[in-house]
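Up next, chain A:
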Amino acid sequence: MTEYSDFVRQYLTVAIFAGVGVGLGAGLLGIGKIFRPTRPQEQKYLTYESGVDPVGSGWSQSQIRYYVYALLFVMFDVEAVFMFPWATQLEVYGTFGLVEMLVFVAILALGLLYAWRKKVLQWV
Partner candidate 1 sequence: MRTWLSVGRVIRLSSADTTDATASGASAEEVITDEAREAVLAELTARLGDAVLGSHIRPGDDLWVRVDRSAWRDAAEAAKAMGFTFFDYVSGIDWLPSPFGRDMDAQEDLVVSGAEPKEPAPIVQGYAGGETRFQVIAHVYNIATATGIHFKADVPDGDLTLPTWTGVFAGANWHERETREMFGISFDGHPNLINMYLPTDFQGFPLRKDFPLLARRVRPWPGIVDVEPMPGVADAEEGDAE
Partner candidate 2 sequence: MGLVESGRVPKPLSKLLNLSRKYSIWAYQWGLACCAIEMGAAFASPRYDVMRLGVIPFPASPRQADLVVIAGTVTDKLAPAVVRLYEQMPDPKYVISMGSCANCGGPYWDSYSVTKGVDQLIPVDVYVPGCPPRPEALLEGVLLLQERIAHEDMAERWKGDPIVVS
(Lines give C-alpha, C1' and ligand atoms only; values in the text may rest on other atoms or scores of the structure.)
Protein backbone atom coordinates (compact mmCIF):
# COMPACT_ATOMS: atom_id res chain seq x y z
CA MET A 1 0.00 0.00 0.00
CA THR A 2 2.79 2.38 0.80
CA GLU A 3 4.20 1.56 -2.56
CA TYR A 4 0.98 2.71 -4.16
CA SER A 5 0.90 5.97 -2.25
CA ASP A 6 4.51 6.70 -3.13
CA PHE A 7 3.71 5.95 -6.70
CA VAL A 8 0.76 8.30 -6.80
CA ARG A 9 2.78 10.97 -5.08
CA GLN A 10 5.48 10.75 -7.74
CA TYR A 11 2.91 11.54 -10.34
CA LEU A 12 1.30 14.15 -8.19
CA THR A 13 4.67 15.88 -8.35
CA VAL A 14 4.59 15.58 -12.10
CA ALA A 15 1.16 17.16 -12.16
CA ILE A 16 2.34 19.90 -9.83
CA PHE A 17 5.23 20.60 -12.13
CA ALA A 18 2.95 20.81 -15.12
CA GLY A 19 0.90 23.30 -13.16
CA VAL A 20 4.02 25.18 -12.15
CA GLY A 21 5.16 25.32 -15.75
CA VAL A 22 1.94 26.92 -16.84
CA GLY A 23 1.78 29.04 -13.72
CA LEU A 24 5.34 30.25 -14.08
CA GLY A 25 4.73 31.37 -17.63
CA ALA A 26 1.40 32.92 -16.81
CA GLY A 27 2.82 34.62 -13.74
CA LEU A 28 5.68 36.15 -15.64
CA LEU A 29 3.27 37.26 -18.31
CA GLY A 30 1.21 38.83 -15.57
CA ILE A 31 4.25 40.72 -14.32
CA GLY A 32 4.86 41.80 -17.87
CA LYS A 33 1.30 43.03 -18.07
CA ILE A 34 2.00 45.42 -15.22
CA PHE A 35 4.95 46.89 -17.01
CA ARG A 36 4.35 46.74 -20.68
CA PRO A 37 2.83 49.56 -22.62
CA THR A 38 -0.06 49.23 -24.99
CA ARG A 39 0.06 51.60 -27.86
CA PRO A 40 -2.36 50.58 -30.55
CA GLN A 41 -1.41 51.64 -34.02
CA GLU A 42 -3.35 51.26 -37.16
CA GLN A 43 -1.36 48.49 -38.71
CA LYS A 44 0.06 46.87 -35.62
CA TYR A 45 -2.41 44.04 -35.54
CA LEU A 46 -2.17 43.09 -39.17
CA THR A 47 -0.61 39.79 -39.89
CA TYR A 48 3.07 40.16 -40.61
CA GLU A 49 3.78 39.36 -44.19
CA SER A 50 7.03 41.03 -45.03
CA GLY A 51 5.47 44.43 -44.97
CA VAL A 52 2.67 44.12 -47.48
CA ASP A 53 -0.96 43.15 -47.36
CA PRO A 54 -1.46 39.45 -46.89
CA VAL A 55 -1.85 37.87 -50.28
CA GLY A 56 -4.56 35.27 -50.54
CA SER A 57 -6.01 33.57 -47.54
CA GLY A 58 -3.77 32.21 -44.86
CA TRP A 59 -4.51 28.61 -45.55
CA SER A 60 -2.56 26.09 -47.33
CA GLN A 61 -3.41 22.75 -48.61
CA SER A 62 -0.13 21.44 -47.56
CA GLN A 63 0.81 18.31 -49.11
CA ILE A 64 -0.20 14.94 -48.02
CA ARG A 65 3.36 13.91 -47.43
CA TYR A 66 3.35 15.35 -43.97
CA TYR A 67 0.49 13.11 -43.20
CA VAL A 68 2.33 10.04 -44.43
CA TYR A 69 5.26 10.88 -42.21
CA ALA A 70 2.96 11.32 -39.24
CA LEU A 71 1.31 8.03 -40.01
CA LEU A 72 4.59 6.17 -40.21
CA PHE A 73 5.54 7.77 -36.96
CA VAL A 74 2.40 6.60 -35.21
CA MET A 75 2.92 3.04 -36.34
CA PHE A 76 6.52 2.92 -35.22
CA ASP A 77 5.67 4.69 -32.02
CA VAL A 78 3.32 1.88 -31.16
CA GLU A 79 6.04 -0.57 -32.01
CA ALA A 80 8.39 1.25 -29.65
CA VAL A 81 5.79 1.06 -26.91
CA PHE A 82 5.87 -2.71 -27.07
CA MET A 83 9.61 -2.72 -27.33
CA PHE A 84 10.35 -0.91 -24.09
CA PRO A 85 8.98 -3.51 -21.67
CA TRP A 86 10.66 -6.17 -23.74
CA ALA A 87 13.97 -4.33 -23.57
CA THR A 88 13.93 -4.17 -19.79
CA GLN A 89 13.18 -7.86 -19.51
CA LEU A 90 15.33 -9.17 -22.34
CA GLU A 91 17.74 -10.81 -19.94
CA VAL A 92 14.92 -12.90 -18.58
CA TYR A 93 13.50 -13.95 -21.91
CA GLY A 94 16.76 -14.78 -23.61
CA THR A 95 16.65 -16.15 -27.12
CA PHE A 96 12.92 -16.66 -27.04
CA GLY A 97 12.26 -12.99 -26.47
CA LEU A 98 14.83 -12.06 -29.04
CA VAL A 99 13.15 -14.14 -31.73
CA GLU A 100 9.71 -12.85 -30.84
CA MET A 101 10.82 -9.25 -31.11
CA LEU A 102 12.78 -9.90 -34.29
CA VAL A 103 9.62 -11.17 -35.91
CA PHE A 104 7.71 -8.15 -34.65
CA VAL A 105 10.30 -5.66 -35.86
CA ALA A 106 10.73 -7.45 -39.16
CA ILE A 107 7.03 -7.25 -39.91
CA LEU A 108 6.94 -3.53 -39.22
CA ALA A 109 10.18 -2.97 -41.07
CA LEU A 110 8.35 -4.41 -44.04
CA GLY A 111 6.03 -1.45 -43.74
CA LEU A 112 8.94 0.97 -43.84
CA LEU A 113 10.35 -0.90 -46.79
CA TYR A 114 6.98 -0.70 -48.51
CA ALA A 115 6.77 3.02 -47.94
CA TRP A 116 10.31 3.37 -49.20
CA ARG A 117 9.62 1.38 -52.34
CA LYS A 118 6.40 3.26 -52.97
CA LYS A 119 8.44 6.45 -52.83
CA VAL A 120 6.27 8.12 -50.23
CA LEU A 121 9.42 8.88 -48.31
CA GLN A 122 10.55 11.36 -50.90
CA TRP A 123 8.92 14.38 -52.34
CA VAL A 124 6.94 13.95 -55.49
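Quick note on selection: all candidates are chains of the complex that A comes from, given by their letters.
One rule holds in what follows: contacts are C-beta pairs under 8 Å (C-beta built on N, C-alpha and C of every residue); 3 or more make two chains touch, one makes a residue touch a chain; residues count from 1.
Quantities reported herein were computed from a predicted structural model and do not represent experimental measurements.
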Numbered candidate touching chain A, per complex, among 1 or 2: 2
Residues of chain A defined as touching candidate 2 within the complex: 33-39, 41-44, 46, 48, 50-52
